[in-house]
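As structure tokens, the structure follows; a few thoughts come after it.
Every protein chain except one is present and positioned as in the full complex.
Then we have chain A:
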């Protein structure tokens, strides 16, 4: 006896073993179809009694196990059913011969046998035979079940007769000694007449009768017999049989206590029968005693409670039995099976600890050299039993060993498929699932070192199975979930093998379905690289869409009646979905910035990294990046172009790392910071590109409003010079440019600026609109720089003082002559004057030109774009008027205006004024020029209506008057300078302040005085405020002066 039946359970002791075998050539499928139908008849209510027979069918049973049939009768093959395929009558004798041969194989133990012949028709089939049944085909055999029942009844008759025979032949005849195969030689030459021997024979026979009773459905009787057998055998120290008797006792008790069965798998089938048996046992016990003429020994009424073991006793007895079996090396299989049976019982009793002890014992039972297949079977069954007692880890451990055994190097054809299948079954035991989502949150589950090992084995098995896709999936899973536990070297090894596998079969995001229906979810590499934050970026300033003001009203949320409320409905869940307050534009490249880092100890190449979006058709432009080993946070910008409008949600990103494609959804990423993932895409807008005639500037304007300047240009001009700035407007977008608005803003104005700094005519440009994509329009801006031409404020002050003294006595030259020498003493030579004031000081002016433009569908929706051009003008000094004075002319209506002009340029220049010849000034030269001008009357200008209440208004009027006066003077003087090698420029409106006082008519002296006072107080301010230069503050109010 060498082949253990690991599936055995205690209730198998009450079954009759029937072997069903094919002879000749029977198609396997057909055979098993018939076998299935036969084995469905597993319990039969025997006619005339309420006893139930249980049948155990086997289609394969080693004859050497049959030899142990006397030891435990359920091991004995009592019935044989053969199935054969016989198509013609002439094959029949041969077939029948084979049937007989087959019968001889189990001949010694068989009670009865049957032959089922399929396919044979005709004369032979007509003969009524009890042992042969003929069926025309496998499909027409309705009576099989009936036949089997008849067969079982015939078995029962034999069994019953044997039972009665054995039970009654009590004392008279000599009781034969039953023995197991290996004992036979031990009893040679033994004294058969000794009491000891007789007792042994009796004990063994009693036990045998117990077995028969159990099989015949007489549970209580069998208990009695077993008890007696135990006592008899114990007295003669026949340990092997004592063990068997104890086990029989246990089996009977188990059958009584657990009618549901202990087998588990076949439980449902047995449930019905089991309950019947218990019931039957109860019911017919008294009757059985009388009607069947049982021996007087058994009729001695022993209480049922005493006969039947209690659940605790069952285990004790099993232990005892196993310890007796353990004494015999040849009874290893019996011992092993007893262990298995006991474990099944304990599993039902939920006594896992004791069960594990039995199992532990079973592990150490050393059978003869097992074949690999048997080893696998053994480990599998151990695993199953451990599972049953709730030891999932132990179960997984053995299952894994079984799996390894499937592919042991000693096996010529390793069963990698079986190995893989078994390995998959171990997963729950190691609290491992193949869904990476289970590992994405919280701490790692399970025992990483052991899990890693298992995953490696899965990878290896799937590779050997020739399923590279599966292999890649497992390896990806290993890398993704065990990354924290892999050493640097392991990381390298794993990625290397992954790369080599993916070269043949790239990893995908599809589910892999195994033949047995298990689905392996895809494994996105969310940790390669690890993403820490996702930020949707606004468009660059020049491309940002703005909503037209007039339409803003619609945009305001109508959710709340309040414009502002401190109570904001915060909800954490919505944070990720919150909307962002900027928009993206259809057709424009939009960016998302990820902060990533590489946890690997080597450079990580991420290919084909792009965005996953929903809501809007989005053309993702994938990027490839290479992250250095164990990099810190590393910014990565992913770009794409929305093709339609609406709400776009960035759900995640896709990558290709080591040849594995991953779609990583942000929802599944732990610890990712994001500023929101949903943004609105507005319809397409044109794009404007500006190029100018001027060189680009290195200066970057820093406007206060936060607008960014897309282009900066710079130009260098002499004070008073005018230059044209030609701006080329190119529509580089795809939509026509329909609207354009231009505004200018001066920044950083420390300098006094006169006249219009920038001026343009938009009409000329607009006439070229709408601008088709790719077309260019030009736009011309005039830049005029007119800063103060007086060399210095303090110098001006001096002059003014001088002026006062002059104005005190107009037209009276004597006093003036007195004063004049004093003025003359002022140093005029350039060297000294340059010391006094820094003439070469370069002043800068900066302005921003804003182009608001719109067009296409975006314009319909009310959006525009804003493009800013920064203009940086460096103003070099040209001429300075260092001194101004007047001399009376021949007419009282006229006077000579004397101007000291200083050329601070490095060029020779000429100064000209109305009615005057040109004055040539060399570089650094200072000369006086005299201009004869008419005096004029300011009376023609409206006086301010001295309205004290309208403070600002008064100021404005004052300014206007100043301006008007300035213009008047300018038109009269018309001074201009030109550098001979360059163009001509005007010195407009600059001198008015200086000159004003000198040119006024005498009768208006009082008025002039007033103005002069104003001038003096104002002289720090610009005399002509222009539209370009807003007056920011007044140091002194003219109102104050008037009072």
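Quick notes on this one:
Definition applied: contacts are C-beta pairs under 8 Å (C-beta built on N, C-alpha and C of every residue); 3 or more make two chains touch, one makes a residue touch a chain; residues count from 1.
Just so it is clear, contacts and distances are computed from a predicted model.
With the options "Trafficking protein particle complex subunit 2-like protein", "Beta-Casp domain-containing protein", "Fructose-bisphosphate aldolase C" or "Auxin-responsive protein IAA17" in hand, the undepicted chain maps to the protein name "Trafficking protein particle complex subunit 2-like protein" (source: UniProt). Summary of contacts with the chain left out: across A:411, A:448, A:747 or A:964, the touching residue is A:448.
Interface note for the absent chain: among A:130, A:237, A:310 or A:360, the touching residue is A:360.
The residue touching the chain not shown here, chosen from A:96, A:325 or A:397, is A:397.
One chain is missing from the display, and on chain A it is touched by residues 352-353, 356, 360, 386, 390-394, 397, 430-431, 443-450, 453.
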